[in-house]
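For this view, one protein chain was removed and the others were kept in their places.
Right, chain A next:
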Amino acid sequence: MEQSKRTALYDTHKKYNGNIVDFAGFELPLYYESILEEHNAVRNNAGMFDVSHMGEVTVKGEEAENYIQNLVTNDISVITDNGVMYTLMCYEDGGVVDDLLVYKYNTTDYLLVINASNIEKDYNWMVEQKGSFDVDLENISDDVAEVALQGPKAQEILQKLTDTDLQTITFFRFNENVLVNNNKCIVSRTGYTGEDGFEIYTSLDNIVNIWEAIMEAGKDEGLKPAGLGCRDTLRFEVALPLYGNEIDKDITPLEASLGYFIKLDTDFIGKDVLVKQKEQGLSRKLVGIELLGKGIARHGYDILSPDGDKIGVITTGYQSPSVGKTVALGLIDIDYTKMGTDVSVKIRKKQVPAKVVSKKFYKKNYSK
């Protein structure tokens, strides 16, 4: 196995007593104090994550817009300069290569932010799809450090460290010239927790200074360093998908209930399959599941019909910290997707009764 990579904040995580685990080939903290404490800090005050493991690819050139439009499912032509868009890359068969954020400087200059576990695969895929498009791609993942400051107090905290009026960076927009404690950063109002907040990109040299300055600035606002553990519970509660769980190469975005991010009036790789799937109707779909008995439905557990037949599989499950219920996301046969449908989940040897519910377990609190 390859040696795990360390982010530029590795020593800082140690200093803050981070419990380090291997995640997607990176040594990162699962939690510092505890998953629940950090989860609640993000929901109620603020939390800061080291997300330097995320991948970044620049796309530049005369045909950058056409190239990306062909690569992804969403309509990137509607993004204005300094806008960000969530989208997916599909294979020809409609399975998902990855989900990503597209940052647009202008029609010839973009930054794509991709999942850590998929960096090499994505970059190879992007290069393969270049064809005759006049674009230059560069994988700059190793040169970019990133933190995410998330929570209702994120703006108040970050504003202490910059002269840029953060109100001017509205939801899903970015500014590439923000000085955070005198370090040049790209700051976007985006994140993966369902809360208001920012993602801050900078060079490896600056990130420790930025981390420490933000921790100091957030001291009185209840800011906590937050690990990968609560990053997963937070994104799960607001049904944001995770690659390898809700989406992967064998699941189409339509099945993952991400139809909103697919614009079939644009042309892109995998479109034909998605058009056909839409015409013929889906055979399975992602839903929310609430457990009515005891136990926790984990990734990979079978979902059963009232007759005991396997009708699906859990993609993510937790006891939801913010709503106190034991809930899960699962891909199930279309016949069972109606809200309120009785199902059960096979937890080890037991069949635990459950029902189909809305997958938005917790309401997002974005500042729009």
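Here is the rule we use: a residue touches a chain if its C-beta (ideal position, glycine included) is under 8 Å from a C-beta of that chain, and two chains touch if they have at least 3 such contacts; residues count from 1.
What we mean here is this: contacts and distances are computed from a predicted model.
Asks: Suppose you had to identify the omitted chain by its UniProt name; would it be "AMP-binding protein", "Lactose ABC transporter permease", "Transcriptional regulator" or "Glycine cleavage system H protein"?
Replies: "Glycine cleavage system H protein"
Asks: Of the listed residues A:Thr58, A:Thr190 or A:Thr233, which contacts the missing chain in the full complex?
Replies: A:Thr233
Asks: Going by the contact rule already stated, which one of A:Tyr110, A:Phe133 or A:Tyr318 would touch the omitted chain in the full complex?
Replies: Of all options in A:Tyr110, A:Phe133 or A:Tyr318, contact with the hidden chain holds for A:Tyr318.
Asks: Return the single residue from A:Tyr31, A:Tyr110, A:Trp211 or A:Phe268 that touches the missing chain.
Replies: Looking across A:Tyr31, A:Tyr110, A:Trp211 or A:Phe268, the contact with the absent chain belongs to A:Tyr31.
Asks: One chain is left out of this view; which of A:Gly295, A:Gly312 or A:Gly330 touches it in the full complex?
Replies: For the chain that is not drawn, the touching residue is A:Gly295.
Asks: Touching the missing chain, which residues of chain A?
Replies: 30-31, 34-36, 229, 232-233, 294-296, 298, 318-319, 321, 326, 348
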